[in-house]
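Here the complex is missing one protein chain, while the rest keep their positions.
Chains: A and B, in written order; residue numbering restarts at 1 for each.
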Amino acid sequence: MDSYNIMFVVLAGIIVASSVLTVVTRSIMRAATYLFFALLGTAGMYFLMGYTFLGAVQTMVYAGGIIVLYVFAILLTRGTKDRISENTRSKIALSALLSLVGFGLVAFIIFTANLRAQVITAPDESVMNMSTLGRNLLSTDPDGYLLPFEAVSVLLLACIVAGVMIARKR
Amino acid sequence: MDYQYTLLILCLPIVSFLILGIGGKWLSHKAAGLIGTLSIGTVAVLSYYTAFHYFAERGADGTFASIVPINFEWLPFYVGNLHFDMGILLDPISVMMLIVISTVSLMVHIYSFGYMHGERGFQRYYAFLSLFTMSMLGLVVATNIFQMYMFWELVGVCSYLLIGFYFTEKPAIAASKKAFIVTRFADLGFLVGILVFGYYTGSFSFDFTENFQYAAGALHGVAPDAAKAIAAGGFILPTALFLMFIGGAGKSAMFPLHIWLPDAMEGPTPVSALIHAATMVVAGVFQVARMFPMWIQYAPETLHYVAWIGAFTAFYAAAVACAQSDIKRVLAFSTISQIAFMMVALGVCTEMTTGHEHVGSVGYMASMFHLFTHAMFKATLFLCAGCIIHAVHSNEMSAMGGMRKYMPVTNWTFLIATLAISGIPPFSGFFSKDEILSASFAYSPVMGWVMTGIAAMTAFYMFRVYYGIFWGTENKQLHEELKAHGHFGEAPLVMTAPLVLLTLFTVFCGWALPGSFGSFVSADGQAYNIHLDPQIAITSVVIACISIGLATWIYIRSSQPVAERLKAAMPHLHEWAYRRFYIDEIYQFVTHRIIFAYISRPIAWFDRHVVDGTLNGLASGANYVGESIRPLQSGRLQQYAYVFLLGVVVLFFIMII
Partner (left out) sequence: MIQIEYILIVSAVMMFAGIFGFFTRRSTLAILLSIELMLNATDLNFAVINRLMHTGGHEGYFFTLFSIAISAAESAVAIAIMINIYRQLKDTTADKLSKLKW
């Protein structure tokens, strides 16, 4: 039980708790806040695995960008009145049951997949450094990701245009 | 002589039909009537011209040649060598019929100017008259039995249309439907007969030499069994011919298919004169005459059945006519009776050859002669009746009586036609009826006396109706009322002129063409001199005079004690005859109570509940399934997702286990 493990337990606790709270809390504003913590926890997991760039992207894009966007949207649509309790009790029970069964199945598979020996250790230099990342991202080698990179950039542009188009006042 | 122009005889009426039928809306009554009358007038001129030329040329063997100026194959049948031809056949009887049809049709066209004056649908009326004339002419000049059948159905349609001319009135609708259904039912027999005949004899043509050759096995490489069936006097040809006769019996109102004709009187009176007295109803007689060589050769016994059916019909119709009070009904039953006379004349024939000694085929000539004279005097009678109805606005004899003072022309023409139909010399009916009686006596004395008796009945009921209209008890009250309205009296000239013209035919064509009709039309084409058998002639005239005297004694006075006493003495007989011996009721019973109730209604029930039920069940089943699975397509996103995940989980389970 070293600090690495402690770190993991803390992060796992944050993620699990805030995920569950996200979906059971009554106020949508609070749900967004809990989601924010879940996303930050995930970013922490990436840091823990040594994927620092990924963690940074997660923090900036998700936590910094998308959540803020959601909060604005919630405020704009006065959606704060969302009440989970307005659903029928049986519907909630059935949903919970199905989710738990699904979770049970997944857990069963994970535990029976013979992954016990698979561990991840504290990151070292071999995991991923920025120069490799940058080179891969912009190369046309077999390992390169230039095409998806460009595709995503076009997609983002399209999204900007689409967002403006859809949301603008007529 | 080239007879190509005879095509015009068929084309002109169809052209005027199209003009009046399509453009009638924009034509005035006068213009429409003129178009129809002019085209029929031209047809009449052409017909007379054709007849004049045709009968001017006698062949070397003393007969008139059959001429086919136009004939083309229309539809092949792919059975044997059968084909459906269209063409024009000129032979003595078809030329004779051209004269009859065009004459009566022209007279009716002219007469209708007055009778139908100001009627709604005047143009439609003339259009139908043109169509009818075309169809009837096409029927008589048909080169083969199938063409005849086609025009036969066309005249049936025209009859339907014209009986139902006043289609806003219930009786007219019922009568037109009745006429159409009864004749159509009979025509089923005709069609089956044609097909059987064509199949076994190898030809539809009226040029029977081919059939005879076929029967002898000399044509089409011999069909042995068919040849045997015909040549060995089998039952095939008699059956086929009798089936055709059923069609003819429907059209010509032979018992028991006569029920439509009295009701057909709901149509306008000129239509009754043209279609239901002079032309269409004799189509059945004409058809038997057309097939006459076949009848004589292969089905002489069956031909005698036809004679007995005719005799019974003649008696029945005469008996009913004695008790009717509606003058058009009396004339209708008289028509049935007279057509039956023609059928009898055809039916009593026993051989083809004509001549002074051989009286076995005089019936053929007599039948055609009677057809000719009957067309003229019966058309006269109907047109007179039309004048009277025009004057008193009623068909009932009770509205008439004493009309001779008001309508002298109608009175005289009606009297002459009545004398003709009663068989009083020198009017035409005497000569033709006398020939029929001679033929009947030659066949059997029983038939001869029966027909003489019916002829006497004819004289009686015709004079009864004559006295009922023009003498007898006058309905003074009604007549005063009508006079006050100013429309009472003799009909206008356009109506009386055709009467007088037709009466001239009636007066003259008996003795002014002495013997000549026989020289034009006879069974084997050889000239036959009409000669009176003094014994038969004197007997029939004497009996006719007695019945006329009887009728005069009973009905001429304004009070009729004898008639009342007779009616009182035999109330049931009178009631039965007045009700036409309940034949209509029997039909009603058979169709409604038996056929409808026990066959049609179960079938309708089956159709409505089982057939429709199956389909409705399928439809409502599909509807039910659709309704019940519609909630699955709720459009609710979360439900979809839930079902999706449920499926995933189930698949998961399946894959793990």
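Just so we're on the same page, contacts are C-beta pairs under 8 Å (C-beta built on N, C-alpha and C of every residue); 3 or more make two chains touch, one makes a residue touch a chain.
If you're wondering where the values come from, they're calculated on a predicted model, not measured in any experiment.
In the full complex, chain B makes contact with the omitted chain through residues 633-638, 641-642, 645. Although one chain is not drawn, its touching partners on chain A can still be listed: residues 2, 4-5, 8, 12, 15-16, 19-20, 22-23, 28, 31-32, 35, 38-39, 42, 45-46, 48-51, 54, 57-58, 61-62, 65-66, 69-70, 73-74, 76-77, 79, 82-84, 86-87, 91-92, 95-96, 98-100, 102-103, 106-107, 110-111, 115-116, 118-121, 126-128, 132-133, 136-137, 143, 145, 148, 152, 155-156, 158-160, 162-164, 166-167, 169.
Simple rule for what comes next: only the chains that are shown with their structure count from here on.
Look at where the CA atoms of chain A average out and do the same for chain B: the two points lie 98 Å apart. Within the complex, the chain A residues that touch chain B are 94-95, 98, 101-102, 105, 108-109. Residue ranges of chain B in contact with chain A, taken from their complex: 642, 645-646, 648-649, 652-653, 656.
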